[in-house]
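A single protein chain has been removed from this complex, and every other one stays in its place.
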Amino acid sequence: MRKFLCLCLGLAIGLFLLGPVSPVRADDPIKIGLMGPVTGDWASEGQGMVQVVEILAAEINAAGGINGTQVVVEVGDDGGTPRTAAMAAQKLLSSNVVAVVGTYGSSVTEATQDIYDEAGVIQIATGSTKISLTGKGLQRFFRTCPRDDEQGRVLANNVKSLGFTKVALVHDNTSYSKGLADEAREIFKAIGVGEVYYDSIVPNDRDYTVSLTKIQAANPDVIVFTGYYPEAGLLLRQKRELGFNVPMIGGDATNNSSIVEIAGKEAADGYYFVSPPALPDMKSESAAKLMATYQEKYGTLPSSVWSVLAGDAFLVLVEAVKAVGPDSAKMAEWLKTGLKDFPGLSGSITFDEHGDRVGEVYRLYKISPDGQFVIQ
Amino acid sequence: MYDLNFFLQQLSNGLTRGSIYALIALGYTMVYGVMKLINFAHGELFTLGAFFGYTLLVTLGLAGSLGPPLAIGLSMIMVLGLVALAGHLLERVAYRPLRHSDRLAAVVSALGASIFLQNAIMLKWGAQYRAYGADLLPNVVFRVGGFNLPLVRLLVFVAAVVVMAFLHAFIHRTRLGLAIRASAIDQGAAKLMGIDVRKVIALVFVIGPALGGLAGLLVGLYYGQINYNMGQLYGLKAFTAAIIGGIGNITGAMVGGLLLGLLEALGEGYVSVAWKDALTFVVLIMILVFRPTGLLPERVAEKL
Partner (left out) sequence: MSPDLPSSSLPAAPDANRVDGANGATGANGGGAGSNLLPGALTGLAALLFAFLPLFLNAFAGSSAPYWLDVVNTVGLYTILALSLNVILGHAGMFHMGHAAFFAIGAYATAILNLSYGWSIIATMPVAALAAGAVALVLAWPIIHLRGDYLLIVTIGIVEIVRIALTNNIFGLTGGSNGLVGIARPSVFGFRITRPQHFFYFIWIVVGLTMLLFHWLENSRFGRALKFIKEDTVAAENMGVNTSRYKLMAFVVGAAWAGLAGTIFASRMRTISPESFVFSESVLLFTIVILGGKGSQKGVLLGSFLVMGLPEFFRGFEDKRLLVFGAALVVMMIFRPQGLLPSKPARYRLPDPWPGKLSGAPAAEPVTANGKRAQNGAAATGAAGALSEPSGPQGSDPQSPGPQGPGA
């Protein structure tokens, strides 16, 4: 028994000691980390991020790399949870990345900000829209996605300009969705749009008929939903099932082609959402090229815009290495001062002194009767 | 706002959800009754049913080639068979070797199997949400008095009830059913009576998963949207339903499922959407405080 015990403990500890040994060579390629939810609830987003970034990296390497040096993408799976993300961050740091792309969820990003900052590594978040992330004075934190307050403003203004006056505001109690709903709520008050209903739904519940009948009783002229596409699709579908005809408008997390499949074309017809432009609407040359390669490799288009923003973060980093070499201090400095109107996939990219992306990114979309996302 | 129509609407909402919980709960309760094992991988078998249905109806396009009614009927039968097979394999690989071990070992094996299956489904079908087409079932809505009753909802409810009625008859009217009941009460005595308990266990591990798989298909048909980890939530809820009804008791699972669905819908309708799951658990705890083995406990006298 004792022998077995010693053996097991010895083995476990031995593994821990041996596992990490890796020789470091001088002519190592440039390593850029990619932290995304490859498993867990948001696995589809994470896998999309990996696919897009790897396509871009392969293109760069095929063209000779960055200033002659190959670039390697190190993937760290954050599992969509803060604890796993903290470990993923340490894992990425341990492979000497100069910078990290990611991640998707705001609370997940938040759990890793300090870790990267303390290690002096640049982090460019790609889907983390929570406002306060860039308000901490971190010198090496950036994001290619816009902030919730901007989205809230665009969303609320569009509701008003579409002529709606009584809104039912629905969120799903996630950090992102509630934040966006609260931003929009403030602006509704300021611009004089009345609110007749405000409540949450529970993600993954699938049955939202109860909430819908409650909303119906409040008699709004539009439903504003700030959650994600799986629930938005179901709301549209069940709304139609209940014979409840009221328009619906949502935020950028509903920008996913699956929404039409889930809701059905008839139910999805006329749904509005605000979002950074989807890949086919990104007019850049690089976007067209990415679309073609992706289509060829996976037989479909990236299902979400966030993976494209991960691609943008990657391209910006490559540009920074090109300009000042793989030194994160210099790169961070350059990203804030040297980078002006870089032609990214999603349009031109410039960062302000907080690391936020400058410029209006949001567009209003409407789903057409044949299920297409039409930019308004 | 909170008038009779609203109440009836919530009632119909609750019964639809509840019938799905009940179907899944049956799998938990049958396995538990015979093996005293909480099959934590049952939720994943449910997911598997949903994805088999997706493959048949959408990927292979049965719905297009055969027309929806025939395609749905056919895929129901195939899903029942396929998930039953999966359940059987699961039992052989993950549970049979542990039959005589500590039951908590089987619980952890079940948890491992659940993680494995969930990720296997993710790798096979992808992490994205998958959609059953919205045109599989006709969008007919009955207006009864002042409230809306979609035909689909009625179909789901009827399908679930018919299956449960069959199962009830099977358990109470046939010799195999008798063998299952006997094994649930006392395996040793059942053996002495000439019942092959191994076969009974195998049988239970075929029927339970099949029903769970069918529930998965119904969720796909009714809600139209499935994803690889949907089994977690449904599994937990159905397990709750089985416990409310008194785990091990087949009628209890049906009653528990419907009750849970109603509880959720009414909690959501009259109290709070955000707190309704907490409310459900509070009610569950209250029920167990006053009836420590659920509403219709397994009929096992010697349990202390």
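Order of writing sets the chain letters: A and B. Residues in each chain are counted from 1.
Keep this in mind: a contact is a pair of C-beta atoms (placed from the backbone, for glycine too) under 8 Å apart; a residue touches a chain by one contact, two chains touch by 3 or more.
None of these values were measured; they are calculated from a predicted model.
S.K.: The complex has one chain that is not drawn here; which of the drawn chains does it touch?
M.R.: Within the full complex, the chain not displayed touches A, B.
S.K.: Going by the contact rule already stated, which one of B:19, B:109 or B:249 would touch the omitted chain in the full complex?
M.R.: B:109
S.K.: Looking beyond the chains shown, say which of B:32, B:46, B:205 or B:223 touches the absent one.
M.R.: B:32
S.K.: Check each of B:5, B:139, B:187 or B:251 against the chain that is not shown and name the one that touches it.
M.R.: Counting the whole complex, the residue in contact with the absent chain is B:187.
S.K.: Touching the left-out chain: which of B:24, B:63, B:80 or B:117?
M.R.: Missing-chain contact among the listed residues: B:117.
S.K.: Provide the residue numbers of chain B that touch the chain removed from this figure.
M.R.: 32, 35-36, 38, 93-94, 97-109, 111-120, 122-123, 186-188, 191, 197, 236, 239-240, 243, 247, 274-275, 277-278, 281-282, 284-285, 288-289, 292-294, 300, 302-304
S.K.: Extract the touching residues of chain A with respect to the undisplayed chain.
M.R.: 1-6, 8-9, 12-13, 15-17, 19-22, 24, 38-39, 43, 47, 75-77, 81-83, 86-87, 90-91, 93-96, 107, 110-111, 114, 118, 130, 132, 173-175, 178-179
Heads up, the rule we're going with is that only the chains that are shown with their structure count from here on.
S.K.: Taking each chain's centre as the mean of its CA atoms, how far is chain A from chain B in angstrom?
M.R.: Distance between chain centres: 35 Å.
S.K.: Can you list the residues on chain B that touch chain A in the complex?
M.R.: That would be residues 1, 6, 9-10, 13, 16-17, 119, 122, 126-131, 133-135, 139, 141, 143, 148, 150, 152-153, 219, 223-225, 227-230, 233, 265, 268-269, 273-274, 276-277 of chain B.
S.K.: Quick one: in the complex, what on chain A touches chain B?
M.R.: Within the complex, chain A contacts chain B at residues 39, 41, 43-44, 46-47, 173, 199-202, 204-207, 209-211, 213-214, 217-218, 229-230, 233-234, 237, 240-243, 258, 261-267, 303.
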